[in-house]
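Let me give you the structure first, and then I'll get to my questions.
The complex is shown incomplete by one protein chain, all other protein chains being positioned as in the whole.
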Amino acid sequence: MQNADLSFILRNSWLVPALPLFSFAVVALFARRFSEKAAGVVATASVFGSAVAAGLVARDYFRIFPPGTDGQALVPWSIEWLRYQDRLSITVGVLVDPISVLLMVVVTTVSFLVHLYSTGYMRGERGYGRYFAFLNLFTFSMLGLVVASNILQMYMCWELVGLSSFLLIGFYYSRPAAVAASKKAFIVTRFADLGFFIGIILLGYHGFNLLDGQHPFDFITLSSPASLEKLAGATSGFLGVGLLPLAAVLVFMGAAGKSAMFPLHIWLPDAMEGPTPVSALIHAATMVVAGVYLVARMFGVFAAAGDALLLVAYVGAFTCFFAAVIACTQDDVKRVLAFSTLSQIGYMMFALGVSSAAHPMGYTASMFHLFTHAFFKALLFLGAGAVIHATHTSEIWKMGGLRRKMPLTHATFLVATLSIAGIWPFSGFFSKDEILLSALASGHHGVFAIGLLTAGLTAFYMFRLYFLVFSGFPRDEQAGHAHEAPLVMLIPLVALAILSVLAGWVPFSDFVRFGGGGGFHEEGHALVAALGTVAALLGIGFSWFLYAGKGTRAEALAARFGALHLVVKHKFYIDEIYLFITHKIIFRCIAAPVAWFDRNVVDGGVNLSGWCARVSSRGLTFLQTGQAQAYGAWLVGGSIIVLLVAWAARL
Amino acid sequence: MLEVLASNPPGVFHWLVLSSLLFSIGVYGMLSRRNAIGVLMGVELALNSGALNFVLFNRLLAPATVDGEVMSIFIVTVAAAEAVVGMAIFVLLFKQMKTVDMTQASQMRH
Amino acid sequence: MGLVSWLIAVPFLTALLVVFTPAGKVERIRWISALGTGLHLVLTAVVTFQYGRLALADAESMKSARLMTLHLVERVPWFESMGIQYFVGLDGISLAMVILTSIIIFAGVMASWKVTERRKEFFALLLVLVTGVFGVFLSFDLFLFFMFYELAVLPMYLLIGIWGTGPKEYSAMKLTLMLLIGSAFILVGFLALYHASGLHTFDLARLAQVSYPTDFQRWVFPMLFIGFGVIGALYPFHTWSPDGHSSAPTAVSMLHAGVLMKLGGYGALRIAVYLLPEGAKIWGLFFMAVTTINILYGSFVAIMQKDLKYFTAYSSVSHCGFVLFGVAALNFAGMKGAVIQMFSHGIMTGLFFGLIGMVYGRTHTRIIPEMGGLARVMPWLASTFYIAGLASLGLPGLSGFVAESHVFLGGFFGNPWHSAGVMKALTVLATFSIVVTAVYVLRGLAKVFMGTIENPHFQDLSDATLSEKISTGLLVATLVFVGIMPWYLVDLIEPSILPLVNRLHALGPVLGQQ
Partner (left out) sequence: MIWSKATGTLLFYLFAVVSVALAIATVSSRRILRAAVYLMGVLAVTAGFYLLLGAPFLAGVQILVYVGGIVVLIVYVVMLTRSSDLAEDKPSAARKSTALLAALASFVLAVTVFKSSESAFRGAGSQAATMLIDDTAMIGRALLDRGPRGYVLPFELVSLLLLAVVIGGITLARKIQVDQSAAPKESSDGGVANA
């Protein structure tokens, strides 16, 4: 597939990430010069341009590889950015293949809608220009990550995504909580990226030695079956563990950090300190799925690594269930949505985990869920944003009865809630159903059971949120005189609502599949669909029973569970454990002693030598009596001894 | 007795013993005297024995040349110069401290 | 007098000019130094283009060269009898360091616009110091190298002792003594080389043609490496740097941490590894382990620091550890990474200390807990501070990442003489530093700039003045330029690293006689 005959847009597909970058530079440098509104307009326009470009790239790509066939990866544009050694370099380029096109479209669309929404939401905020600059930086780095053709390019954009989320979470930098949350987010993801980086170097090292003649860092090399066989045999030299399994686990560590999988999930709930559109874009639709995308991109390596996929499946499943349980007890609307995001990503992860090279059905299901989830989760967050904007609080117990006050927001929110709960006509149903089916079909019954149970839990906590916020009557005078969101905020809501419905009907399996494998299984479809819907309805009913109307029955139930309820409410005290580890152990028991050691022992050694010199010199002062003749005597004595020695030596 | 005297004239060793004896007495003078001028006398003695040595070696080892004697002339002049400076210092010392006792002049201790 | 000699002469002449202007003329002194260093920047640019043209010509032959090729060489016999000559020249590594120093001194002069007392001597000494540094980077005669090395170290005592803050006499004394002890080691090494070569010359190019016996190299290499390590903040000898930097005035600590600490890495690479490859192979792994401690130790201690300058000093100890780590890796990527890290860390620390000076100029305190919420009053300083911080924790898109990725790859890919397992383990340990660095950088900066302003005095602090904006702007631009378009710097350095690597592998024909 020669580059020349690619369409114009494909050849310069670097425009997609480049547009937000240019507008970031423009807005960042000239934010102060021209008016606030202009910054918003420039930023939104650039992302719109990038969205159009992404659409064109998708159209042209699927014109070359029609949906039915198996889409190859194209690298229409790439330059050698940094050369370490002759065959070892970072090439920055654009890789176009089904999942990267999918992600491009999703990211640009959601980003455009969030930009539009933000122009309304952030009006009058201090640092309006700064906000849009950072949002553009995020969009650039996310797109850079998606189109990456070289794993190190992906790592670089990975870090930039981490940076922009740090900047955006800490946007209200005058609030200590926001600052702490941004710090926590960056450091936790940075810790995870460490594993990712070591995984990359490990792959690069063995790739460099084994795959002579090829660039070990390029995805094309890493996903080509030929090179994977060569790598499969190698052992990584670390306690005899195989190369691919170790590299896969390390890379998964990076993915788990960014997608907030179980051990490294603590930063996502706190990341809600940032402005709500940020949470919508970054902590729901795009950044957190970067981990899933990474695993999908490296699926060749993961599949060849065998038991690494199992780890992915179990971590995904556990996070899915764990987050859903916590979500049921949260009082802050954004925290509930954050944990629900965690749970949904858990779904995507274990969908990837259960699939394998033999039957990659889960791969397609996971991507499908990623596609649909981006829309309805963004909608949920933006809806929540509209609610918070109106009631100036994010405590769900202070809201209530907003159905009449904010009809359109209520409608779109309901659509999204139904979709996430997995009710038939909405997109959530199709993608979640596919995931459950792939788990069942690949024989991972345990994972399937957890998935089903979580589907019920998801429906429960989402409708708990829905009933407490929209149904019943306002529990607080703030909620009393809430008013409908401005138009510029409503358009994205409606658009996302439409997308949340349509997304389900897209024949996804034709577009995205891994290797020649078939799209979706046919048999067992109806059974799983039925089970999923029943679980969802049960959840809804139970939450209606508890929370509709006065919602007093909930307190009674909570009281009965008591201790368990408290523990779950505090997120199983995992945050406290982390704080304990960092502050008590790392700072108190490692950094402080090392600092003390440096100040007293190493520094002390130098001062000691100074002190010895002083003391010994004071010791010799008794020789200086001031008597000239004493010196004379020493002189004569000394010269005699010297003469003796000279004379004896001569002897 | 005359033959004995004529037969063994004082060889180099004898001269050297003499000059080193004088030198040692000079050293004794320098170190024991309390009076600064006494010390200077000791120095003169030592220098004198040095000059003697030069002439001694010149005459006994290289009679033809005069280098030894020239050196001893220089020694004498240097001794003179040294004596002048020494005396000037002692005069000042005396004006400052009313005595030339060496043991008192130890202000340069530290 | 060729271009290279002008590179050394310009700062010295500026210093002379400053000395001869009457002390009263404060304004003129500042302008002379600014113009002098500005002229030097232009001169460096000219030399870079000149070098670019020349180096391209023989880039190909460098692949197999075992001896470094120098350009714009000037030789003037000095002490014929001892084989000492004024031998200056230029190659990729030296040029990179000259560019770095030229930028830092210009930024330093701009940052010390408001030095009040005894301005004349301050600028004169600063320019003499930088003359010494230029001399070191450009001279290829060991005696000349050592002379300029001393010229670079000695004014430091006066600059810290007189214009410093806090226990300035103590720190000045400690800094100078430790650096001089280091230079004593270096002198012993030079003399050993001088005698062992039997060529009766200090000329680096000719000394390189001799292959020294292995057991000679066994003891001379550590002597030289530790000698250079003292100024390059090698682990046990780094204690002068926190005190020295925190007591030094802004421009001096900018110059010192930014440039002087690079003399260590430069010397280790240019002389120790180049002349004594066998010694390097014997000691390589040991020093790699020590520098790994250096990296982690520096970053852990930095977490606990309350004073901004100590905070940055320990961070630069950790980053200098990267330089020596790269050198000790003894392979192409590692050594190239060491030189890039020298350049990028030089700019970074220069920016850090410059900014600390500016913040101190306003808040008159360097204690982190006492400050807070400054971003609201000084957005420019806050954002440049954050950029410097992010560069130091190796964020891609800034020069830190380019250097660190090189060093890590170099360390991980190992070399034929050391055990691959140990090198991989050490490199993985070293990579932990990127997390620890992130912790202390963000904690420190958040406490200083984020949050609300408690101290009422800080309400009306002013943001950066024009001269400060120029200084920080130039440094940030360099960081971003190298971060986004690293190939310029990398191509400049690569041809000069090749001879070093070839010499280690002892392959490839010896390039023609110098």
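Going by the order they are written in, the chains are A, B and C; count residues from 1 in each one.
In the analysis below, a residue touches a chain if its C-beta (ideal position, glycine included) is under 8 Å from a C-beta of that chain, and two chains touch if they have at least 3 such contacts.
Every value quoted in this text rests on a predicted model; they were computed, and no experiment measured them.
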For the chain not depicted, the shown chains it touches: A, B
Positions on chain B where the hidden chain makes contact: 2-3, 5-6, 8-14, 16-18, 20-35, 37-38, 40-42, 44-45, 48, 51-52, 55-56, 58-61, 63, 66-67, 69-70, 72-74, 76-81, 83-85, 87-92, 94-95, 99-100
Absent-chain interface as seen on chain A, which is shown: 629, 633, 636-637, 640, 643-644, 647, 651
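Here is the rule we use: only the chains that are shown with their structure count from here on.
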Arrangement of touching chains [line / ring / star / complete / other]: line
Highest-count interface - the chain pair sharing the most C-beta contacts: A-C
Chain A and chain C, separation of their C-alpha mean positions in angstrom: 37
Centre-to-centre distance between chain C and chain B (centres being mean Cα positions), rounded to whole Å: 63
Of all residues in chain B, the ones touching two or more other chains: none
Interface hub residues of chain A, defined as touching at least two other chains: none
Chain A residues within the chain C interface of the complex: 80-85, 88, 90, 152, 155-157, 159-160, 163, 166, 170, 173-174, 176, 179-180, 182-183, 186-187, 190-191, 194, 197-198, 201-202, 204-205, 208, 237-238, 582, 587, 590-592, 594-595, 598, 602-603, 605-606, 610
Footprint of chain B on chain A - complex, ascending: 621, 624-629, 632-633, 636
Contacting residues of chain C [partner chain A, same complex]: 174, 178, 236, 238-240, 242-243, 297, 300-301, 303-305, 314, 332-333, 336, 373, 375-376, 390, 393, 395-397, 401-402, 405-406, 408-410, 412-413, 420-421, 424, 427-428, 431-432, 434-435, 438-439, 442-443, 446, 449-452, 486-487, 490
